[in-house]
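A single protein chain has been removed from this complex, and every other one stays in its place.
And now, chain A:
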Amino acid sequence: MNISAGTNAPLLSIKDLSVRFGPDRVVEDLSFSVKAGRTLAVVGESGSGKSVTSLSVMRLADMMGAHFETGSILFNDTDLLKASQKQMRLIRGKEIAMIFQEPMTSLNPVFTIGDQICEVLLLHENISKAAATAEARHLLDMVRLPDSEQLLKRYPHQLSGGMRQRVMIAMALACRPKLLIADEPTTALDVTIQAQILNIMRDLQRDFGMGMIFITHDMGVVAEMADDVVVMWKGRKVEEGPVREIFANPQHPYTRALLSAVPRLGSLTGEDFPKRMPLTVLDGDTQTIVGEERVQDTARYDLPPVVSVKDLFVRFDIRKNILGKATHRCSAVSKVSFDIHPGETLALVGESGSGKSTIGRTIQQLQTSLSGEISFNGKSYLNMSAAERFRMRQEVQYIFQDPFASLDPRKKVGFSVAEPINTHQLIDGSKAVRRRVHELLERVGLTSAHADRYPHEFSGGQRQRVCIARALASNPKLIIADEALSALDVSIQAQIINLFMDLQAERGLAYLFISHDMAVVEKMSHRVAVLYLGQIMEMGSRRQVFETPKHDYTRRLLSAVPVADPTAERNTDLIEGDIPNPVHRVGDEPAILSHDEPNPGHFVATASARKSAPIFGKHDA
């Protein structure tokens, strides 16, 4: 088999594939093909059947109870659907390799990295253990992991998420497969790490001349990676074509709806306020545009702030010595100050370990602070009585990332929405409470009948609506949304963003919007604070931070965001290095940075005089 790029015979071709699980057909009449040296992106939202397709190619779907009703999957002129599992074992890992979404769970925690890479090699190649170890080292170098010699002896938990995903790539490439299937390989990673992984994958694919199937829901990643695109919707292929064509001239209404929902970085350049944008919604096969375009000038800077955070420090003891004295600490939040005004959205942006969630949890009193002051409507938490602190839990509400995890699986949704009302005794009489619950559910776009259902009977977007209804139930002044949009499909995400904005315009709500997604932040927020290792690197109005970023880290974050435009130029220079571990030894505290104010309201961290803290650490393996 000639694997050089440019041959016209497809490497893998799927024809009329239908896959059934029990009574449900999850993939119907799917056909596409991949050529050597090309990347095919399979795009779709949750439930579109894209992962089932990839698992069917590997014939791993068999173990989950899949039935292949029709079709064929031709690879090297053999039909994989007719191959026995024994034949498939020779193909898996050797000819076709796969990378999964979760690097945390795809590696076996009790074996070293070296053992796990060698296992693949010893299984498929007839080589000695020593040769396999040497090859494993070479593979780790190839995915640009430093200190490969040392790394071979390490265990998965000692590596960061990005490093683990590189190890997964190294394992997948161990036998030089002809086809690589990557199923959402960067979804669980931070943006800067995602950008690095995508670069590595692109380069290695070119070097090896592999065919690649890249499964993703992220149109930005598609634009960066793909040569060709297959758009899937409800188990069917709705559109297929070269990437530029799909982005420039989408034919199917679903593709158009999908593309219109994608938040694009830079779409609000020149605007002072965020804008609520109309949405293309697909109902059956007809598309309608719902909602109005409205400037979100709800922030009331003339009023005193709802919440004011001053010099907040939060610290966790990570390791203690035998006497119970802390030896290692995590300075999660160091000297963070900000105000949120009524009707304003302040976004906290940062990557994992930046302390953004810790700040939210401290305001919600789920976490105690070491020092610093948080005041609500001018009154400090420190001076509050127990009753006043309890009332704070009515005035401030928290929405979590995973709407499924944040609803009690054993309670009906109506119970969960009524819980804040009952806890704070806002309404008397169970009938009145029920009426209020129904009102709330209808306000967030559900129906009153939904109150009698359990969380598992909803889709992800509906569940997040339930969580929003629950947060609204106690008439709060401030809602803390902790990655509230990250677990949702883009089309749902766009709807929820509009819901957030409508509620803000209606009730003058203030939001603390915690996110890692720069594009979503740009769409929603009035002001932005960029966090890195527990400190604010840059804070200012959305315009100041996005259009004239002053800090290196802000620029780095912005350049790492995948742009949903295949013609865009990419700047990959800024993206190197890993996010350092925020855990440090006692006495080895990171320097506290001071801030400049180049423009009114625009704060930028300066390197401290005492010891200039390295902003981008090396891999701290």
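Rule of thumb we're sticking to: contacts are C-beta pairs under 8 Å (C-beta built on N, C-alpha and C of every residue); 3 or more make two chains touch, one makes a residue touch a chain; residues count from 1.
Basically, contacts and distances are computed from a predicted model.
Note on the omitted subunit: UniProt lists it as "ABC transporter permease", one of the names in "ABC transporter permease", "Heme exporter protein B", "Ger(X)C family spore germination protein" or "Cell division topological specificity factor". Check A:F75, A:F247 or A:Y398 against the missing chain and you find that the one touching it is A:Y398.
The chain omitted from view is touched by exactly one of A:D272, A:D408, A:E506 or A:E597, namely A:D408.
Within the full complex, the residue among A:E245, A:E373 or A:E419 touching the omitted chain is A:E419. Check A:A9, A:L90, A:L366 or A:L382 against the missing chain and you find that the one touching it is A:L366.
Not every partner is drawn; the one left out touches chain A at residues 364, 366, 390, 393-394, 397-398, 400-402, 405-411, 419-420, 423-424, 454, 456, 467, 470, 474.
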